[in-house]
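To keep things clear, I will list the structure first and then write my remarks on it.
A single protein chain has been omitted from the complex, and every remaining protein chain is retained in its original position.
Chains: A and B, in written order; residue numbering restarts at 1 for each.
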Amino acid sequence: MSSKNQKPQSVEKTTGLHVGEIEPGVKKVDPIITIDKVHRQFGGLTAVDVDHLEIPRGVITALIGPNGAGKTTLFNLLTGFDKPDTGEWTFDGENIAGVPAYKLAQKGQVRTFQLTKALGLLTVLENMKLGAKHQTGERFLSSLFPFFWKKQDEEIGEKAMGLLKKFKLDAKKDDFAASLSGGQRKLLEMARALMSDPELVMLDEPMAGVNPALTQSLLDHILDLKKEGMTVLFVEHDMHMVSHIADWVVVLAEGRVVAEGPPDVVMKNPAVIDAYLGSHQDVDLGAVTGRIPKVSE
Amino acid sequence: MELVRGAEQTLSQKLPQWIVVTLVTLLAFFLAVGPASSAHADEVGTEYDFTISGNVKNEGEPIGDVRIVVDGNGYTAEVRTGDDGKWKVGVPERAVYNVFLDQNTLPEGIAVLEGGDNQQVEIGPGGSVVKNFFIGEGERQTTSVADQLISRLIYGLNFGLMLALAAIGLSLVYGTTGLSNFAHAEMVTFGAIVAMVFGVILEWPMWISIILAIAASAGIGWVQDAGLWAPLRKKGLGLVQLMIVSIGLSLAVRYIFQFAVGGGTIQLPGSGAAKIPLFGAVALSTIDLASMAISLVVILAFALWLIFSRIGKATRAISDNASLAAASGIDVDRVIRIVWILASMLAGLAGILWAYFRPGIKWDMGEKILLLMFAAVVLGGLGTALEKLIGAIIVGVLVETSAMVIPSDLKYVGALSLLIIILVVRPQGLLGRKERIG
Partner (left out) sequence: MDWGSILSNTAQQLLSPATMAFALAALGLAIHFGFAGLLNMGIAGFMAVGAYGYAISILTFGFPWWGAALVGIVASVILAIIMGIPTLRLRGDYLAIVTIAGAEILRLLFLTTANQEITGSADGLFGYHASFRAANPFPEGTYGFGPWTYNEVEFWVLVLGLILLGLAVLFVWRLIHSPWGRVIKGIREDEDAVRALGKNVFSYKMQALIIGGVIAAIGGIVYALPSAVNPNVYVTSLTFFVWTALLLGGAATVFGPLLGAIIFWVLQAFLSNVLPALVSSGILPFVTSQQAATLRFVLVGVGLVLLVVFRPQGILGDKRELTFVK
């Protein structure tokens, strides 16, 4: 693959997202999600304890923090896969605390999983078709009569092929998803998530387990999402990758938001460095957490 | 595979589940209790070949609508005398049965004169037997509700202790290997059958027969793990597949038992021992008492072993986290082998006690209490042997005492309903801790 020699595209960052001074819980100009007093405890361990957090619309936000900081738990709470002990949050102004996961997906919020959930027993094309919303054929009575859903299914198939071409998976459309490589499955999962034309795409460690050759391709796809007007929230470890594409960064440690802001500001924040490394203040965080080489801009 | 169980349901969605389960259980009970008051057949069980019949008369005058209960060999039926005082109950086997006359259904001021209200009969060579009750004026030895309750409690305790022996083995296997073993029922039957082979067919003394039966059970446990379960685990079979394998195994073994011992009931020597009245309405034979004592001693010994011995601790470690246990140097395969042997021995002993309790050995005797064993395991949660004991006793007592309020042929319904409710509402058992999910 020639991506090794390719210079990573320079990324235009969006600024001016916040209202007032940069600090944990700062208000945003145009938040898509607001989180209030969310608390989740497992036995004696407090996993998440967030007072106030707003996620800006239309840009790429990264959720970072050391292991055990509560990132995946917060993710699960936001996407309806877990229930908090207390707390409320809104999506597009609508209160969605306690709304089940499948309803959230219908409202325009999709997520991917750390351990890829490409459905191996379905073909690639079937996986894609599954992602589409409002399918007549999925209703029990209509499903018995192909007359009702055949046309719509074909249209969905065309849309799927379009996305598959973009992700370079079109040749594999009739293969079982189980036969794809790990990286290809990640791409499939992302492509499938786009079938429902979501507003907010939430990616749980999209780079996990992906070989370095595919990383750049994935990053480009994520940037494309922003270009097409979607909001992206992703969980990541790799600070270099984060500073490369994120417009905004939220840092969690021990369940609390310790810092947020544009990547360059956050990376220099002593509280953040402390959270990751304790007292080694002079070490480059990116070198410690990174998998991709530092991008010189 | 669920990330987080139940996360998709808010309280308003969980509530309907509670309501449905409660309503259904109530419905089951109503269906059981309701029609009971209107069932006035004076002849039941007509499809069976053998009959017990009789007359209830007060100084020559027939008494109608008196309740008679026939009970034995796992079969129970109720009937009420017709206006002619006559009643008839069909029974499935040529054996010994208890016939009980409910004196609460006699008119005031009269009671059973001779022999008491609970008598034993044996089917005669002609396939039937007659049991008449002679009533007259006199002191009714009324068994008050309190006395009845107490005797049922003791009976239930006896049953529960035996159930606990079987349930402990089942939960040990489940804890260490994750397998819900449906063939455990057949291990119970196995112990009883081997004891019968030595004690009845070869006519060796019972104490030797029992020891040999337990030894044979140990052997069968070893063979099962070495020959079937360990290889399957190595092959990487999932838990669901293993469960279905256990179902197939239980089918095959059960019908092998039927092949070997036929469809009838065989008694162990000493089964019909006289019941000694102890207090109130409680009457237990020496065998009942011995059985309860043995169960209690074995369970306590086992609980201590589980807590204090090295292998006991290893067992608990494996139940908690098998890979971690292996990583810390425990020979998981060897411990599991030992667990299978012990579970088998306990099941075999339980089978012998079950054979004395029913009384009688039958090819499917284990299957009849399999679900009750599961109920005991589930009630007791994932904890120690003592919690299993409590769970089993609850099941046993529930089964026996529920026979006071619902028709006796429905006495398992209560325990089964409890099993369902617990699994749905509180799968960690009554006493277990709620584990972190996800």
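As a convention for this text, a residue touches a chain if its C-beta (ideal position, glycine included) is under 8 Å from a C-beta of that chain, and two chains touch if they have at least 3 such contacts.
Keep in mind that this is a model prediction, so the values were computed, not measured.
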Exercise. Using the touch definition up top, pick the residue from A:Q41, A:T90, A:Q135 or A:N269 that touches the left-out chain.
Key: A:Q135
Practice problem: From the listed residues A:R111, A:K186 or A:H240, report the one that touches the chain absent from this view. | Solution: A:R111
Quiz prompt | Residues of chain B in contact with the chain not shown | solution = 1-3, 5-6, 8-9, 16-17, 20-21, 24, 28, 31-33, 35-36, 38-39, 41, 44-47, 77-78, 180, 232, 235, 237-241, 243-245, 247-256, 258-259, 262-263, 367, 371, 374-375, 378, 406-407, 409-410, 412-413, 416-417, 419-420, 423-425, 427
Quiz item: In the full complex, which residues of chain A touch the absent chain?
Solution: 79, 81, 100-103, 105-106, 110-113, 117-122, 126, 129-131, 133, 135-140, 143-146, 149, 153, 176, 178, 192-193, 196
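The criterion applied here is as follows: only the chains that are shown with their structure count from here on.
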Exercise. Could you put a whole-Å number on the gap between the CA centroids of chain A and chain B?
Key: 54
